[in-house]
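For this depiction, one protein chain was excluded, whereas all remaining protein chains were kept in their positions.
Chains: A, B, C, D and E, in written order; residue numbering restarts at 1 for each.
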Amino acid sequence: MPLALLDDWIRAALREDLGTGDVTTEILLPQDRKARAFLVAKEPFLVAGLGVSLRVFEILCSDLVCLSRVADGDCVLKGSILLEMEGSLRALLSGERVSLNILQHLSGVATLTRRFVDAVKGTGAKILDTRKTLPGLRSLEKYAVRVGGGSNHRSSLSEGILIKENHILACGGIGNAVRRAREGAPHCLRVEVEATTLEEVREAMGAGAETILLDNMSLETIRSAVRLVAGSARLEVSGGVTLENVRAIAETGVDWISVGSLTHSASGMDISMLMREDG
Amino acid sequence: MPLALLDDWIRAALREDLGTGDVTTEILLPQDRKARAFLVAKEPFLVAGLGVSLRVFEILCSDLVCLSRVADGDCVLKGSILLEMEGSLRALLSGERVSLNILQHLSGVATLTRRFVDAVKGTGAKILDTRKTLPGLRSLEKYAVRVGGGSNHRSSLSEGILIKENHILACGGIGNAVRRAREGAPHCLRVEVEATTLEEVREAMGAGAETILLDNMSLETIRSAVRLVAGSARLEVSGGVTLENVRAIAETGVDWISVGSLTHSASGMDISMLMREDG
Amino acid sequence: MPLALLDDWIRAALREDLGTGDVTTEILLPQDRKARAFLVAKEPFLVAGLGVSLRVFEILCSDLVCLSRVADGDCVLKGSILLEMEGSLRALLSGERVSLNILQHLSGVATLTRRFVDAVKGTGAKILDTRKTLPGLRSLEKYAVRVGGGSNHRSSLSEGILIKENHILACGGIGNAVRRAREGAPHCLRVEVEATTLEEVREAMGAGAETILLDNMSLETIRSAVRLVAGSARLEVSGGVTLENVRAIAETGVDWISVGSLTHSASGMDISMLMREDG
Amino acid sequence: MPLALLDDWIRAALREDLGTGDVTTEILLPQDRKARAFLVAKEPFLVAGLGVSLRVFEILCSDLVCLSRVADGDCVLKGSILLEMEGSLRALLSGERVSLNILQHLSGVATLTRRFVDAVKGTGAKILDTRKTLPGLRSLEKYAVRVGGGSNHRSSLSEGILIKENHILACGGIGNAVRRAREGAPHCLRVEVEATTLEEVREAMGAGAETILLDNMSLETIRSAVRLVAGSARLEVSGGVTLENVRAIAETGVDWISVGSLTHSASGMDISMLMREDG
Amino acid sequence: MPLALLDDWIRAALREDLGTGDVTTEILLPQDRKARAFLVAKEPFLVAGLGVSLRVFEILCSDLVCLSRVADGDCVLKGSILLEMEGSLRALLSGERVSLNILQHLSGVATLTRRFVDAVKGTGAKILDTRKTLPGLRSLEKYAVRVGGGSNHRSSLSEGILIKENHILACGGIGNAVRRAREGAPHCLRVEVEATTLEEVREAMGAGAETILLDNMSLETIRSAVRLVAGSARLEVSGGVTLENVRAIAETGVDWISVGSLTHSASGMDISMLMREDG
Partner (left out) sequence: MPLALLDDWIRAALREDLGTGDVTTEILLPQDRKARAFLVAKEPFLVAGLGVSLRVFEILCSDLVCLSRVADGDCVLKGSILLEMEGSLRALLSGERVSLNILQHLSGVATLTRRFVDAVKGTGAKILDTRKTLPGLRSLEKYAVRVGGGSNHRSSLSEGILIKENHILACGGIGNAVRRAREGAPHCLRVEVEATTLEEVREAMGAGAETILLDNMSLETIRSAVRLVAGSARLEVSGGVTLENVRAIAETGVDWISVGSLTHSASGMDISMLMREDG
């Protein structure tokens, strides 16, 4: 998403945080003072969202001078400087919280994703996110997942066909559901269907499913499904995936493993803004 | 915030999740079918956000019939039914993810807050949130903190005076900063100032600070600060607060303890939607 | 797209047409007069957009009583009544133009689509729309295409992978482009690539393209491509498709034929609103 | 309308077309590659909308360098280059469709308008548009009509008094309606009334109508109306106007001829974007 | 403007006043308490804006029961009850200020307008407003002017042609400017031109101006202008109009007198909300 299209989103975030204005800063600091600010990592993590984080300050301060010391996708250590800026003291203080909030969150998502990606390294499996994102943040969270080395599942209900249990029931079985979807599906979308047993996997294959989601299956059943499908469809595993069990799942030979916690339960990384007034 | 004012926010969330439409559901399910749906807890937690969660479905389905089995602030067990609804099958499926995403997150915030609140029970200290919230979600997250028994720090930079290190430097010391703030502060706002040493606490008191934020102090220093201030100002503790150390901090006698992780690092609670088509 | 999410769009359309108010109506007609209005077809066509058209009046008139005489997808004759309404005279007059403008356009798109769909009946080919839509109208125009029996190509750049000439050049050939796309493509999207010669079709097949777009090829070349591909990928034809040549194209055995004129050059159908004041 | 006020509209159009992002381009093309692009006419037409079309790319690409080879109002031939740009390859590809969609449509409207204008050249009659425009596009479409040499009827219901059949019925006759409108009309607006017979024309004149709209009259009746009115009011003709009959109508001596098809049925002109990557 | 289209405006006003919520009310009052509230006039005035004022409460309180005791255009005395409502105590308190702010202002505009209208009663002159309105409030303020018996000048720059001094200079004189405007003016708009001397009035007449604005002329010059024009154009007086001199101006025989202070300097009327909790 081009940064220019994010400006409305950032302005809304600034309005939320500024309310009717940063009273402390307005009372105490003169309008024309300049300062230098540094965003500093307080723990090691994988950086994501630096562009958005910086754009917050640019919107508040038209003559900001800025130097990025790292880039999205870089790993930083405790103490690393991420961004160095020079501009209006008031603008730097007023934008600090919004800028850090989004950078901390996106870096948290990217860092957690990277841990899952590292855990399956060398297997053919890819780590996927889900639609379990926070309202208003999906595009950014999915970007952070990519920065962390993960892949994106559909970003919205219009970007993929995924036939779930309730759809299956309403169609009278997996076979019918898959066939109807293949017939009616938009032109560019694959047809994926959820299966909970090997029998359902077989039925899905028979009906021509392009991807089969193995939902909450045991490792053993997953292995059987991989053998059964034998490359005739792609396989995604979902449900109860943790850093502890993800490698074993990956080693079964499935194509994708989707992990809701990447976005709904990532902790924010610890980042501070340090300042120095310009002499 | 009255629910009516949330409708724009919810519609934006729905647009984000629907994209150009829920293709799977549109292809597979007839427009007029009705169904019954249940939101079910998959782990124990403290409920927050039920009203927003329900409103998502009401916006998609004008003739929804709904029964809340619990209310915000209730504790539920694994397997508890939160909400029971009857309405358009398509609307229920299309709204599921948005509704759950917000309910899982807010319940997560409320539940984590409650754990901190329980940890300090019996001391006089109150648990506070911070401005470390996710863009677009602040009002709802702060509501969840209140549901969990916590109190809200300022919701925006216009709802409180908090003099931080950089303000102090720019004013030439705590005393000057506090005096200038008391002179210029809006009519309804208390003046709070950050202190990192006992010396600064003393200077803040002398200048008439109404609240002093003890920033990243040791337990021992906090205790000394409490003795020193002796009720002449209110005391807030901030920095490095965890479930492990929060009780000890509370027992020093401070008034408030602010905890950033309530909002920036709460995990989403596990909630599912189960459905049954109407015969 | 649920109607509730269209309300903002309709309100914007009403503001555009009302400007600062319908002065003629406000000067001449009393506020409390009721009337009955009929939307009447002035030529035969296929109806699309009746729900949106009606919603315009509902937004202006809270106590509108309405009877739909036909439904989206019905064919009507000159003189057919589409909608019968009873409500505020002022609201009916003020909403007339917006309601008709959208209904005329969508019915025009649906009717033109149906002519293409009828032309290929009996062949296996499906008629597709394109992204050549008018800004702000895409979802509605694509809905009208479906009403007319057509299928939707991707609704946005995020809902499909389509590798075009410029992508191919940048990747150093079709093979590289397709392989890179298959590796990086989001989870639910098929990989489609444009080809202009049989040689390119062969290269695309070899690289694993799931769909090949035959761009501006002669009938003869299309036939050869169908034979060459032999079902191992799906084929879409695009470029210069008219009502005159579409059947011949369809009979080559391709899967899809995309037609830009469905949306960018459909004429509006002729529809009037007749009124009768309530005695 | 100053271009700056169009930016929100363009950003909305880009969001509609980009969805959650141009996946094909993001996967296949590096972020820093530059390219040169040309908008090229594929058929002869009258150009309208070049400023909007260019602005689309400027919004996506902050360092775009651009050279307009033609201007709005110029006629171009098949093969003419309209615009030459140099900038980010990704931005050029991602903005292509939105930019072309609006340029093709507006040029189509301007070209059709010019044909009507040419058809009446030498008579005193002016070609007018109507409010039969597509929601969200009115200002731009009316601009294109002006580019084509046409004049604008009212742009909204607040920009003109036009008394139609239903208003007349509700007022008990043309005379009453016109008198009431002249009394109550806003200060800057002329009073126009619809007439379908010579008798109504006479009544409208007597009541002081400033403009009379001759609705769906035969050529003969129009001629009689022109003689009857003899310059004491302005005359507009509306209903069933085509390129075939417009000159005959114009030669009757009426002042204006309004043509709904200018906006509701103009075909999009054929324009392509060609690219060349920068070495 | 239909009330339904005002809802976004009202919601924005409520968000401005509520900030992140009405903390006093939320802390002190239970959510389910009902109350009865009365809007009461504290001085005599002409009522305008009751519909908007009431709508504020309806948006906050879905089950509000309401009785309007007066209507827009009624004169009320000190102590008159305007509106009686029964609904949620919290909603009534939270909406009070927004509702009163708009009602007080619009009633102020209507009351001041009425005083001007009364002052010219019996002369043929009408009182006009101007574009000197407050941003965001124009439609409502112009509505209040109509309630007060005044007429509306153009509501926007697109709803009237008014040639001012700077336009005249740029065209090389009044005659040229008027002729060019008559040639190019949109179809439904009269051509009005500003004149500051009798000589300019003569030139404007000669060029066919439909309305002449006599700008800041003495009473004597206005009288001469009326004689000179003798009904061949309409006359508007503008500049320095007060309640003291407006009758003398009206008696010169001009058609319209425009008064900027109607909107830019009207005082708010004094209105209170009284409450009684439901037993």
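Please note the rule applied: contacts are C-beta pairs under 8 Å (C-beta built on N, C-alpha and C of every residue); 3 or more make two chains touch, one makes a residue touch a chain.
As the structure is a prediction and not an experimental result, all values here were calculated from the model.
Q: As a test of the contact rule: which chains in view would the missing one touch?
A: Contacts of the unshown chain, counting the full complex: A, B, C, D, E.
Q: Looking at the full complex, which residue from D:Ser156, D:Thr211, D:Thr252 or D:Ser265 touches the chain that isn't shown here?
A: Hidden-chain contact among the options goes to D:Ser156.
Q: Out of E:Glu58, E:Asp129, E:Glu159 or E:Asp255, which touches the unshown chain?
A: Looking across E:Glu58, E:Asp129, E:Glu159 or E:Asp255, the contact with the absent chain belongs to E:Glu159.
Q: Determine which one of E:Ala181, E:Ile212 or E:Val259 touches the chain that has been left out.
A: E:Ala181
Q: Contacts of chain C with the missing chain: which residues?
A: Against the missing chain, chain C presents residues 19-20.
Q: What residue numbers in chain E mark contact with the hidden partner chain?
A: Residues of chain E in contact with the hidden chain: 9, 12-13, 16-25, 27-29, 33, 35, 89, 93-94, 97-98, 100-102, 104-105, 108, 131-138, 155-164, 166-167, 169-171, 177, 180-181, 184-186, 189, 260-261, 264-265, 267-268, 275, 277.
Q: With the missing chain put back, which residues of chain A would touch it? List them for me.
A: 11, 14-15, 18-21, 59-60, 62, 91, 94
The rule is short, and it goes like this: only the chains that are shown with their structure count from here on.
Q: Once the contact rule is applied, which chains count as partners of both chain A and chain C?
A: Shared contacts of chain A and chain C: B, D, E.
Q: For chain B and chain D, what's the span in angstrom between their mean Cα positions?
A: A distance of 51 Å separates the two centres.
Q: Scan chain C for residues touching two or more other chains and write them down.
A: Touching at least two other chains: 18-21, 94, 138, 155-156, 158-162, 186, 189.
Q: Please classify the inter-chain touch graph. Allowed labels: line, ring, star, complete, other.
A: Topology of the interface graph: complete, with all chain pairs in contact.
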